[in-house]
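A short worksheet on the structure shown next.
As you look at this complex, bear in mind that one protein chain is not there, while each of the others sits in place.
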Amino acid sequence: MFEFLTTSGPALLFYLFALMAVAGAVCVVSMRNPMYGAIGLLVCFLSIAALFLLRHAEFVAVVQIFVYGGGIMVLFLFVIMLVNLHRLHETTMLGNYWRTAFVVSLALVAIFGFLFLKVEFGPSFEDPSKFVDALEPGMGNSEAVAWKLYREYLLPFEIASVFLLVAMVGAVVLGRRA
Amino acid sequence: MANYLPILVFILVAVLFLAASLIAARLLRDAGMGRTNREPYECGNEPETLALDHRFSIRYYLIAVLFVIFDVETVFLFPWAVMFDQLALFGFIEMMIFIAILVVGYIYVWKRGALNWA
Amino acid sequence: MMLEITTTHYLLLSAVLFAIGAAGILVRRNMITVLMSIELVLNSVNLNLIAFSYQLSDLTGQIFAVFTIAVAAGEAAVGLGILIALFRLLDDTHLDKATELHG
Partner (left out) sequence: MIDPTEFWLLAPEIFLAVAAMLLLVAGSIGRGVRNRPAAAVALLSLVATALLVLWAYGKGGSSEAFLAGMFVLDSYALFLKLLLLIATGLTVTISGRFLEEGGYRPGEYYSLILFAATGMLFMVSGYSLLSIWISLELMALSSYILAGYFKRERKSNEAALKYFILGALSSGVLLYGISLLYGATGTVHVGELAARLGDLVSTGEQPILIAVGWLLLAIGLYFKVAAAPFHVWTPDVYVGAPTPVTAFLASASKIASFAILIRILFEALPALKADWQLITALVACISMIWGNLAALTQDNVKRMLAYSSIGHAGYILIGVLCASEEGLWAVLFYLLAYAFITLGAFGTVIILEQREYAGETYSDYAGLARRSPFLAASMLVFMVALTGIPPTGGFFGKFYLFAAAVEAGWIWVALVGVLTSAISLFFYFGIVVQMYLKPSEDTTPRPMPAVGLASTIAICAIVTVLLGLVPGPLVELAKASLIPLP
């Protein structure tokens, strides 16, 4: 029993966090009150961060917690508090058919699941150190990411800063009183 | 995996502590949870509007957006700082351009008065 | 016996999240929920990218995921901005109606 727990620990953690992520996601789309949905979203974000850790994406996991858990979440909560919840239904654009939602998502899951179950991969790394060794030698995850990001991907990086600038402009243009 | 053991223990302790204090509070508190206790202001002030109708100032939103944007900027700054030495001058200039672009945004937001609390 | 997690597990999980997010976008009428569902879709993409990055021992996936998160932040800012502008308009029209009644 103890041996099972130690060898299968990561797998059990995967199932735990995967379950939490799915539960959070279901909560997001099914709750009538967006505040509960936001909490579900937070659970989902954090579980996904943990799942990133299990795949040795330490840096991305921290970014996930930072930006999603700390930033985007705050934004959502502010907006939920800013708007008049009684008027939310006046923004109707598409129908509110939870049965359709259920069918759509079930169909998508069935199609994707059916297909993805057939996907074969070579053996993934039983020993995580192999993944780390495959990176630049002697670097931790954030160093390796930095090394690649700032030497190869600097064009998308600079475009991203313009993108963020536009996002700022958009928030001011749209959010200020006209 | 063993590296994460302390974190696991930490989370466990946190959860236990939280659960323990909540349970303790429930056991210790006064049984009378009347209507007054559920009011927004327990001291007796009448709230002016219902909680759901009351809205915060829009400025909170602008501040939150700025926070998120600069949060993302920090995300990009961190790995750069870790590798500052190896990335050398090239990396430095690169990051200065990145920051300069966002400073333009900062100036814009400032001049546009989005940071004023009028 | 030893349980093992493969990339397929991650793919399936991301498919589930993608499906929930897509369904949320298409059928919910509450706009805040719709915006949150968009975040779910982007997160499912990130799960894929991270899993493949590990499978292929290639960092491109992780870097792509960082960009996805940055873009998600920008999109959330603007999407919520549009929502706020719409709400303000709804409230203003409400006020207009009220003054019309008084006058």
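Going in written order, the chains are labelled A, B and C, and every chain counts its residues from 1.
Operating definition for what follows: a residue touches a chain if its C-beta (ideal position, glycine included) is under 8 Å from a C-beta of that chain, and two chains touch if they have at least 3 such contacts.
Quantities reported herein were computed from a predicted structural model and do not represent experimental measurements.
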(request) Could you tell me which of the visible chains the hidden chain touches? (result) A, B, C
(message) List every residue of chain C that touches the chain not included in the displayed model.
(response) 7, 11, 18, 21-22, 25-26, 31, 34-35, 38, 41-42, 44-45, 48-49, 51-52, 55-56, 58, 60-61, 63-64, 67-68, 71, 74-75, 78-79, 81-83, 85-86, 88-89, 93
(request) Tell me where the left-out chain touches chain B, residue by residue. (result) 90, 101, 104, 107-108, 111-112
(message) Touching residues of chain A against the unshown chain: what are they?
(response) 91, 93, 112, 115-116, 118-120, 151-156, 159-160, 162-163, 165-167, 169-170, 173-174, 178
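Here is the rule we go by: only the chains that are shown with their structure count from here on.
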(message) Thinking of each chain as a vertex joined to the chains it touches, would you call that graph a line, ring, star, complete, or other?
(response) complete
(request) Indicate the whole-number Å distance between the mean C-alpha point of chain A and the mean C-alpha point of chain B. (result) 18
(request) Provide the C-alpha centroid distance between chain A and chain C, rounded to the nearest whole angstrom. (result) 8
(request) Would you give the residues of chain A that are in contact with at least 2 other chains, written as numbers and ranges? (result) 10, 59, 63, 67, 71-72, 75, 79, 82-84, 145, 149, 160, 164, 167-168, 171, 175, 177
(message) Show the residues in chain C shared as contacts by 2 or more other chains, in ascending order.
(response) 66, 69-70, 73-74, 76-77, 80-81, 84, 88
(message) Per the contact definition, I'd like the list of chain C residues that touch chain A in the complex.
(response) 1-13, 15-24, 26-37, 39-40, 43, 46-47, 50-51, 53-55, 57-60, 62-63, 65-67, 69-78, 80-88, 90-91
(message) Applying the document's contact rule, which stretches of chain A touch chain C when the two form their complex?
(response) 4, 7-8, 10-12, 14, 18, 21-22, 25-26, 28-29, 31-32, 34, 37-38, 41, 44-45, 48, 51-52, 54-57, 59-60, 63-64, 67-68, 71-72, 75-76, 79-80, 82-84, 87-98, 100-102, 104-109, 112-113, 116-117, 119, 121-122, 124-126, 130-131, 134-135, 141, 144-145, 148-149, 153, 156, 160, 163-164, 166-168, 170-171, 173-175, 177
(request) Show which residues of chain C lie in contact with chain B when the two form their complex. (result) 66, 69-70, 73-74, 76-77, 80-81, 84, 88
